[in-house]
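Heads up, one of the protein chains got dropped from this complex, but the rest are sitting where they should.
Think of it as A, B and C in the order they're written, each chain with its own count starting at 1.
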Amino acid sequence: MLLDWLYVAVFAVVGVVMAGLPLALVWALAPRAEYPQKHLTYESGVVPFGQAWAQFNIRYYLFALVFVLFEVEVIYLFPWAVVFRDFITQRLGGFVLAEAALFIVILGMGLLYAWRKGALEWV
Amino acid sequence: MGELGAFIILALVTLLPAAAVVTSRNLVRAAMSLVPSFLGVAGLFVLLQAEFVAGIQILIYAGAIAVLILFVIMLTAGGTGTAVRQANEQRVVGGLAAAALTAALLALLLRTAWPLAAGSLPRANVAAVGSAFLTTFVLAFEISSVVLLVSLVGALVIARRER
Amino acid sequence: MSWLWEIFKATLAAVAVFTFLALVGAMLGVYLERKISGWIQSRLGPKHVGPQGILQTVADTVKLLQKENIVPTNADAITFNVAPLMAAVAGLLAWIIIPFGPIFGRVVIVRDINIGLLFFIAMASLIVIAILLGGWSSNNKYALLGGFRSASQMISYEIPLALAVLVPVMMAGTLSTVGIVEAQRGGWLGIGNWFIFGLPGNRWLLIPGALAFLVFFTAATAEVNRVPFDLPEAESELVAGYFSEYTGMRFALFQLGEYAEAFAMAALTTVLFLGGWHGPLLPGVVWFFTKMFALVFVLMWVRWTYPRLRLDQLLHLSWKGLVPLGFVLVLVTGWLLI
Partner (left out) sequence: MTVGVNHYLAVSALLFGLGLYGILTRRNAVAILMGIELMLNATNINLVAFNRYVAPGALAGHVFALVIITLAACEAAVGLALVMAVYRNLETVHVDEINVLKW
């Protein structure tokens, strides 16, 4: 089991090195013509004005919020899904399904609430 | 020998970015260095044979909570935090207090003789966690959905201006 | 020192998978995309460089190598460089759990992690961070907004992706990809037991299986920002989405990450629903690659047939369509399995 994750770590390190290789090549090969106008950000031709940081709008946050809370639900459903068939063989399938159904219904009410209150609207 | 080397690397990968999170002046860089710290902790979980918890740590912490924190930082113009002083004036006192607590914790944790038990965790720990959730910890399983619902409703009410 | 030998083998595997992704994923993918879109619009696509334009993407890469890397004024240089690396590495890591099929009786897979699918979805969720950081660090209003929109789209489609994955996991009872493909063995003509056709025991599972396939493939298309969900980098929308400030090779790294993820999603769909390497006559690996490239063809074919969804329609489809459908599918599969 440790070996699998050793492969993951080595893959990450080798990935960063291999992805960095072309960047290093470009650093070595590419020409450098430094003049300030080139570094201006591209605002489709218009001279950039003001700071880049977005003005305040809440809907991005609402979607991230609903995402986090529904992603957390995955913690409970993944082990349930893996172990579901074993419980069926032990004749406990109905009981286990009822547990998960209760879990999903409660969270479904959360989604319904967000839907009715318009938190999922983009406008 | 290998496991100790892996442990040291992962401990560094956890602690150094965590130090960067609490001391960095640029807020988005602080949030960015939060991600390797979470991945380091996930690595420690793997060394502790807690594979499912490591997967969930990567998925929820590094993939969802870090994204939420990045969103809020960028939305509240925290990104411009570079110009604003980040640490408040009680930096020295805070540092001392934190160091004192850490020293006390270390003394307490390292000196007590924990009742170590031999044996190793079940290999397929997703199935083991699943059956634990569905049999012995059913209450935690169901209460968590209620907690999620309550926090979703609460967060939506707080964040949105009532129209 | 056995683990030193293991690290050596892992590096070899990593280099092999990365070159496979860079060559087949990025270069061949871009070439196929241009040829297929040309063919769909009854024009020829690249033809001059090399026979039938096969070397076109090689020429593009060499050109990219000479492009200067420009970092916009007072952008955060470190984040600006880290974001494309993160996207490319996350795309690469997703390939660890993809089983290519048996050669000489042994299944060719980098490592069969026993929380395979959870690891895959975790890697897919790391790309959102790379996109957000890329958008923010370019210090360009449009790149930042493009980063927000693209990140919102990708996180909204991660929930249906995870829910659709639950259906095959419930049928197979394991998270490891090899286990899921093994559970789809046998059946009529070697096809009967694919999860898209339900389990041999009860064929009623055909309905949730096929629906889960559709939900998964739609969510996968959205995860990879391809039309009809490629609003963030659409020409008609913001300048060029989150990578409008990225020039030269860094832009190519974002593309490599995206194509690697697109191929990984196509490969995972074959593993989960279309029986991985199972097929009537041909050897396993051939079946796996034909199914994978068939799905890649569908991804490219959809690009020229569907109009682009507006962002609110896109989020509407996910939160009000796919997520409730995902919940219902999980419950129906559970009910049918009892």
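Operating definition for what follows: contacts are C-beta pairs under 8 Å (C-beta built on N, C-alpha and C of every residue); 3 or more make two chains touch, one makes a residue touch a chain.
If you're wondering where the values come from, they're calculated on a predicted model, not measured in any experiment.
Colleague: What shown chains does the left-out chain touch?
Modeller: A, B
Colleague: In the whole complex, what residues of subunit A lie against the chain that is missing from view?
Modeller: Here the touching residues of subunit A are 56, 58, 61, 65, 68-69, 71-72, 75.
Colleague: Go through subunit B and note every residue touching the omitted chain.
Modeller: Residues touching the hidden chain, for subunit B, are 3-4, 7, 11, 14-15, 18-19, 21-22, 27, 30-31, 34, 37-38, 41, 44-45, 47-50, 52-53, 56-57, 60-61, 64-65, 68-69, 72-73, 75-76, 78, 81, 84-88, 90-91, 93-95, 97-99, 101-102, 105-106, 109-110, 114-122, 125, 128-129, 132-133, 136-137, 140, 144, 147-148, 151-152, 154-156, 158-159, 161.
The rule is simple: only the chains that are shown with their structure count from here on.
Colleague: Distance-wise, how many Å sit between the C-alpha centres of subunit A and subunit C, to the nearest whole number?
Modeller: 14
Colleague: If you average the CA atoms of subunit B and of subunit C, how many Å lie between those two points?
Modeller: Inter-chain centre distance comes to 28 Å.
Colleague: Give the residues of subunit C that touch two or more other chains, as numbers and ranges in rising order.
Modeller: Residues 3, 113-114, 118-119, 121, 125, 144, 148, 155, 175.
Colleague: Can you list the subunit B residues in contact with two or more other chains?
Modeller: In subunit B, the residues touching two or more other chains are 51-52, 56, 59, 63-64, 67, 71, 74, 79, 123, 126.
Colleague: Spell out the part of subunit C that touches subunit B in their complex, as residue ranges.
Modeller: 3, 76, 78-79, 82, 113-115, 118-119, 121-122, 125-126, 128-129, 132-133, 136, 144, 148, 151, 155, 175
Colleague: In the complex, go through subunit C and note every residue touching subunit A.
Modeller: Listed in rising order, the residues of subunit C that touch subunit A are 3, 6-7, 10-11, 13-15, 17-18, 22, 64-73, 75, 81, 84-85, 88-89, 92-93, 96, 110-114, 118-119, 121, 125, 138-145, 148, 152, 155-156, 158-159, 162-163, 166, 169-170, 173-175, 239, 244-245, 248-250, 252-253, 256, 311-312, 315-316, 319-320, 323-324, 327, 330-331, 334-335, 337-338.
Colleague: What does subunit B use to touch subunit A in their complex?
Modeller: Those residues of subunit B that touch subunit A are 3, 6, 43, 46-47, 49, 51-52, 54, 56, 59-60, 63-65, 67-68, 71-72, 74-77, 79-80, 123, 126-127, 129-131, 133-134, 138, 141-142, 144-146, 148-149, 151-153, 155-156, 159-161, 163.
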